[in-house]
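Note that this complex is displayed minus one protein chain, with the remaining chains in position.
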Amino acid sequence: MAVTVKFFANLRESVGISSTTVEYVPDMKIADVWKAAAKGKERPLGMLTAVNMEYAKDDVVIRDNDEVAFFPMVSGG
Amino acid sequence: MAVTVKFFANLRESVGISSTTVEYVPDMKIADVWKAAAKGKERPLGMLTAVNMEYAKDDVVIRDNDEVAFFPMVSGG
Amino acid sequence: MKWRFFRWYPEADILRIELRTETFDPWQELRAHEAQMSLAGDCGATAVFVGSMRDFNAGDKVEGLYLEHYPGMTERQLHTICEAAAGRWTLRDVLVLHRVGEIRVGEAIVLVCVRAAHRGDAFDACRAIMEELKHTAPFWKKEKLQDRGRWVEGNTDGYAVKERN
Partner (left out) sequence: MKWRFFRWYPEADILRIELRTETFDPWQELRAHEAQMSLAGDCGATAVFVGSMRDFNAGDKVEGLYLEHYPGMTERQLHTICEAAAGRWTLRDVLVLHRVGEIRVGEAIVLVCVRAAHRGDAFDACRAIMEELKHTAPFWKKEKLQDRGRWVEGNTDGYAVKERN
């Protein structure tokens, strides 16, 4: 009963975690995952979220074993 | 007192000339150059004209020693 | 999505996406790509974009770059982008190479090559893939400035060209 959580780029640096797991709770939302993983850090505005490696909106319902990633605007290419 | 006339591509083939000279006449227009050079051939529609290697319109006045070229729509690249 | 082909070559590998940790020569890659794909007769048009590391950004001298990515999602997102382009335009094949890790000034960061029968398809798809990559593929650049590191905050719009530094 766990959700994997990943942070990237400046979010990884500011939260101080690149990957962790949090306990899965029924009806869990992305905001709950942040709260459980981000060690009391405020969730910054304008961050992007992916669930199972696909972009996701905040209202998506998290399932057990999902992988949730938080990261800033991308800057590749 | 001469104007050089060139034909390209299918126009060169149908007129049967690639390059020739015609006598220069004051107030000469492109239509006059065609008439003098094209051995009685009708001037086909949709052909392009260049005077001294720049695209020209029919109303340009030809000067002595000009080079006038007739050719179809281009198809390079 | 479907790949709409002028001709169907079942043996051909029509979509190649690679992340590279080592520097690459885009022209050598393209030569090898073309040789491998062969079947040149139906490819009238090849559109290529190469993005390289500049030594300036936002008014500052940049000495190097660290390119972070999200292993798994980055590749998946690049596939999604290319599949979308292949559904919208009639393409022969697509190659996307992208660097990750430490990058030095002048090195190629990204290479996109789109081959098609006609130039409209090749140009449109190449540019669309680049824009989508810039805005949705999970890569993040950290610039090495003379006195500090700086994360690049998103990419500018490559279509509407405004005054930039």
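For clarity, chains are labelled A, B and C in written order, and residue numbers in each chain start from 1.
Basically, contacts are C-beta pairs under 8 Å (C-beta built on N, C-alpha and C of every residue); 3 or more make two chains touch, one makes a residue touch a chain.
Here the structure is a predicted model, which means the values were calculated and not measured.
Counting contacts over the entire complex, the absent chain touches B, C.
One chain of the complex is left out; on subunit C, the residues touching it are 25-28, 30-31, 34, 40-56, 89, 105-106, 117-124, 127, 130, 156-161, 164.
Along subunit B, the points of touch with the absent chain fall at residues 6, 8-10, 12, 50, 53-55, 69, 71-77.
The rule is short, and it goes like this: only the chains that are shown with their structure count from here on.
Contact analysis places A-C first among chain pairs (by count of C-beta pairs in contact).
Annotation: 47 Å between the Cα-based centres of subunit B and subunit C. Note: centroid distance subunit A to subunit B, computed from Cα atoms, is 72 Å. Multi-chain contact residues of subunit C (touching two or more other chains) are absent.
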